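Removed: one protein chain of the complex. Kept in place: all other protein chains.
And now, chain A:
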Amino acid sequence: MKNIIVKANAGALTNFEVLDLLNSRGASKDTTRVIASETVSRSEYKVYDYLMETAASTQTRDSVTKFSDKCKGFKLAKAEILNIINLRPSSDVELTPILERPDEREIDIEGILALVQELLPPLPTLEAHKENEQEETEDGEQPNMETSV
């Protein structure tokens, strides 16, 4: 197969942008999707499933652009900003492996973490846990309600 690679790297994409692209094609968590997958192929759904478990699933275009704009004040490389958006680190120990030699470059780690906290929504798993907990407590209360009714 002969194909010509015109430009191997025409720009990096964040996880959010890939997820947004798949969403615009009509990808969803629907159970009937396996049968009716005219527009989204099976391999694309694997990517979709992976991305839905990452921070990308709760991000919005607004939050991502705002974050990358504000990050410019921190002397970070583009790739590092991209990696922060994809992983959404919430603690020092999650952020430092992303950065290259953070000690020598005197990067304001606290400031970045505060910005992440402010602009990027939390990871879906954390939210799901909280929801589950809430449901559990609600479930616990419900039997009483029912018996009283």
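Assume a contact is a pair of C-beta atoms (placed from the backbone, for glycine too) under 8 Å apart; a residue touches a chain by one contact, two chains touch by 3 or more; residues count from 1.
Quick note on the criterion: contacts and distances are computed from a predicted model.
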item	value
Hidden subunit of the complex - UniProt protein name among "Cytochrome c oxidase subunit 2", "Cytosolic 5'-nucleotidase 1A", "DNA-directed RNA polymerase subunit" or "Glutamyl-tRNA(Gln) amidotransferase subunit A, mitochondrial"	"DNA-directed RNA polymerase subunit"
Residue among A:28, A:58 or A:83 touching the omitted chain	A:83
Where the unshown chain meets chain A, residue by residue	1-15, 17-18, 21-22, 25, 41, 43-44, 46-47, 49-50, 54, 79, 83, 86-87, 90-98, 100, 110, 113-114, 117-118
